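With one protein chain withheld, the remaining protein chains of the complex are depicted in position.
Now for subunit A:
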């Protein structure tokens, strides 16, 4: 019987297999940041253990960093960032600190440097590590104990998850994005639908996505409960990778491409579960509740709790969100728009937002936060920053920013956002804040009208 992409990549990385034990899996790349690593470094120090492979480890500062120029004013945040700097210096880990041209959100910089390649195993103490699966590797988030384990051994003990295929047939209609697709998938299978699985996104609509769109889709796998999501590498992948600083060159490139092509799921392989979605039926999608599965087409209305799968959770969510069942989603007023994050903070996302904002004015507080300093530079070279500023939006420095509000970019209690990030949990963007997850296009159009809006709605 044939094997799936996930099975091939997994098998390639098994260091040791023993009956009744989890596989010991080799990790090709370990990304670290300031929030989930300090206790892991402390653990190494207490046990007197070195980092086994600092050359397979890379660090950046992203979660706490302010997105306006200047130092970190919050003492606790600053201490955390300084702790990362000390740890990286002591243990010999390459760090891209604030101000460095390579700094950015951890899941933006891996692909940008060409460190994220097909067939690799990649981990990070961050659940959105699933982003990197867009290149056809197995990438998943881990906790701090596992961060310490990978630092010490470059391996992880793990049971191979089951395999799920999400087959997306047809083509996404004009104006419908990768973000709308993944929000619709999560609404369909639920926040627990992917538990215990590695998801492989397949089908015509997925093949036609750019690498950036594929990263958006894989990024939110965890919101459907799947630790990892992946897409088989193809010409789009190779085209994106070629020439990046850490991509192979010359004969090594040819050998790598040949191997990468062999990773695609075999025709006779069998998935444990298959989910089918018709892309051609999709429209812009937004969330109305307090988990990413509580979403609906923008053209619909706030649902009545009893119409949902989990009425008590929906009732609670509507109360928190200050929404009334039956209200058209296009009537929901928004105070703040956030474009950024590891979900939608790449150049393509900024271009899409700029396209909508060109020649228009925003009526909300609008934060545009590039995912990395390189994305910022590229956007400025294209003049996107001027488009944003002319529209009245704020053009910021790179970081996680309002995705999780660990830096000063937060919502006030009761404030409502349209956000291109990944989580609409209670208080995620600031205590008492209310979040609607949207695509960059919908975010930009919403900034223009002050209500949830698609670009097609704008005159």
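Keep in mind that, in the parts below, a contact is a pair of C-beta atoms (placed from the backbone, for glycine too) under 8 Å apart; a residue touches a chain by one contact, two chains touch by 3 or more; residues count from 1.
Here, contacts and distances are computed from a predicted model.
A.B. asks: The hidden chain: which UniProt name fits, "2-oxoglutarate ferredoxin oxidoreductase subunit beta", "C4-dicarboxylate ABC transporter substrate-binding protein", "Cytochrome P450" or "3-isopropylmalate dehydratase small subunit"?
C.D. replies: "3-isopropylmalate dehydratase small subunit"
A.B. asks: Decide which residue listed in A:66, A:225 or A:345 touches the omitted chain of the complex.
C.D. replies: Only one listed residue reaches the unshown chain, and that is A:225.
A.B. asks: Can you work out which residue in A:68, A:255 or A:274 touches the chain that's missing from view?
C.D. replies: Selected residue, touching the omitted chain: A:255.
A.B. asks: Just name the one of A:57, A:265 or A:401 that touches the chain not displayed here.
C.D. replies: A:57
A.B. asks: Touching residues of subunit A against the unshown chain: what are they?
C.D. replies: For subunit A, the residues touching the absent chain are 15-16, 20-22, 24, 26, 28-29, 35-36, 38-39, 42, 47, 49, 52, 54-58, 63-64, 74, 76-77, 79-80, 83, 94, 114-115, 117, 120, 125-127, 140-146, 148-149, 152-155, 157, 159, 161, 191-192, 195-196, 222-223, 225-227, 246-248, 252-253, 255-256, 259, 291, 293, 310, 312-313, 316, 404-406, 423, 425-428, 431.
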